[in-house]
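Missing here is one protein chain; the remaining ones are kept as they sit in the complex.
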Amino acid sequence: MKKFILQRLTYSLISLFLLSLTIFLFVRLTGDPTVLLVEPGASKEDMAMIREQLGLDRSLAVQYASFVKDIVRGDFGKSFYYRTPVLELYLSRLPSSLFLAAAAMVFSLVIGIPSGIIAAVKVGKFWDNFGKVFALLGLSMPQFWVGLLLILFFSVYLGWLPSSGSGTIWHVIMPAFALGWFFAAAHMRITRSSMLEVLGSEYVKLARLKGLPEKRVIVKHALKNALIPVLTLAGINLVLMVNVAVVVETVFAWPGIGRLLYEGIAFRDFPVVQTTVLLSGSMIVVVNLVVDVLYAVIDPRIRLGA
Amino acid sequence: MASRAATLTFEWTMSTLRMKGFPWFPVVILGTLALAAIFADVLAPHSPEVGQLGQRFKPPAWQQGGASQFLLGTDHLGRDVLSRLIFGARVSMVVGLLAVFVAGTIGTFLGILSGYMGKWTDQLIMRVTDTWLAIPALTFAIFLAAILGPSEMNIVIILSAVYWTRYARVIRGEVLSLREREFVRLAIVAGCSKWTIMKRHILPNVLNTAIVIASLQLGVVIVAEAALSFLGVGVPPPKPAWGLMLADGKKGLMAGYWWLTVTPGMCIMLMVLSANLLGDWLRVKLDPQLRQL
Partner (left out) sequence: MAPLLELKNYSTHYVSARGTRVVKAVDTVSLVLNSGETLGIVGESGSGKTTLALSILRLLPMAARKTDGEILFEGEDLLKKSTEEMRQIRGKRIAMILQDPMASLNPLFTIGDQVSEPLRVHEGTPRRTAWQKATALLKAVRITAPETRVREYPHQMSGGMRQRIVGAMGIACEPRLLIADEPTTSLDLTIQAQYLALLRDLQREHGLALIFITHNLGIVAKMCDRVAVMYAGRLVEFGPVRKIFDQPRHPYTRALLQSIPRFADSRNRLTAIGGQPPDLSAPPLGCAFHPRCPDAIDRCRGEAPPETGTTNGHTVRCWVAGS
């Protein structure tokens, strides 16, 4: 197992290196990065000063080293628009994003798990197929359109929910639904397949042989086992939700990381954009590592180095 | 991983809806959209970019206050929605097809290279692929858009740069098994150079796979283009892109001008749905053994 974890750790470190290198190189790809890294409308003198600061006359390797050194020290630059360190800005938006992601997760599980169970129990029958059609339509609808339709229906026509902003529990409902919608399909699918596997197991057969009522067989014996892979995926997806909410947060003016990214492009605030990409990628690299290691700890086949 | 989950979900969904015969539904929809895109100049009743300010926010013709000359109503600048939708099909089609083609070319090339050359070439390409797959696609695209600035051409470049990874992954896997096959060994014995083998023997055998991934990716790319345009870093206004129309439609959303939000979204959904259905049909048609793209 040690070998496996070491290998995965190395891969992750390489990924983090490639990630920072990608971002570093792309910024310099267009020629003069000062255009991006200097506030819009800065004077010629300012530009020259930044150029000096970045050391653009030095070799790329030296520049990259100082780029990484800043990141490691937690210095991601200053936001042009807010005039505060980007990391501070990012961290101040993180709770909001986490809250939205958690709410979206609840939605996706509340929709995904029961429909997955029904689809598995009634495999090949009406509800199974209905769920499939529903999932396909869901996957073909762009997230932001779902968000706009929700606003149109619940805010404009019915006047039940606030169309944007945050603060009350009512504000989170629509963005959470729009964000969770897409993941609900994924959670439904994995619940269904995991449930089907468990329902075919010997211990479920034995539970039936014991004469347990079908409800007890499914809820007690099957569901608990079937939920393990579902919750693993949900854990990964929670991190993903934090990082893919940009359109939803924009539609609903939700003050999270996605909205920060949007502001970054809208205000031409490049340090913000760069930091968001860097941290999103890093977060996902780390989560993938954690999941792989956890699986190695749980699964004896990996643990014993097969 | 989410994209993988989504792909799997999609596949499983397909298994029931798989069309037995010819896929009429997606072909008719995509055909109509393609015709609209090609003959937009003839078909569109009005200019897509110039509106009449006196005719702002007209509802569709069948609603109270609608005018028969604006079948689907007008937007905040008095532009005809139907005309913009028709021209929007052109933008989506062109951007979608070009991006899928370029990404497919890059991904196929790197996938073959990675799978056939092995060793450090393989390691390098696969590590880059893994890393790029870890960055949320849209976030990555926004980052690139912030660097390159908005233009139709840049969107194609951005989407190609973001979406080649899936081709590389899958095709590398195919090549790994092709490499061990008899005809490749024969070619090596016959003294063909590596490039000749990759071009003559490997490429034709992975082309079907590439086409299938491309058709399944078309929907993804179209949604991404719409999202970028919606966020203001895609197709620059006043061009009629569907994502841009949705962004504009937001201006009339609170007033209840539903047609500005519903119609472009509907177009995107129909196009994506059709692309997915067609892609799956191709998948089964071209290679029954193909699994888990």
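Lettered A and B in written order, each chain numbered from 1.
In this section, a contact is a pair of C-beta atoms (placed from the backbone, for glycine too) under 8 Å apart; a residue touches a chain by one contact, two chains touch by 3 or more.
What you see is a predicted model; the values in this text were computed from it and never measured.
Contacts of the undisplayed chain with visible chains (whole complex): A.
Touch with the chain that is not drawn comes from one residue among A:212, A:266 or A:290, which is A:212. Listed by residue number, the positions of chain A touching the unshown chain are 201-203, 205-214, 216, 220-221, 224-225.
The rule is simple: only the chains that are shown with their structure count from here on.
If you check the complex, the residues on chain B that touch chain A are 1-2, 5-6, 8-10, 12-17, 127-128, 130-132, 134-136, 138-140, 142-148, 219, 223, 226-227, 230-233, 246, 249-250, 253-256, 258, 261-262, 265, 268-269, 272-273, 276.
Here chain A touches chain B in the complex through residues 11, 14-15, 18-19, 22-23, 26-27, 29-30, 36, 128-129, 132-133, 135-137, 139-145, 148-149, 151-152, 155-157, 163, 182-183, 185-186, 188-190, 192-193, 233, 236-237, 240, 243-244, 246-247, 250-251, 261-262, 264-266, 268, 270, 273-274, 276-277, 280-281, 284-285, 288, going by the rule given at the top.
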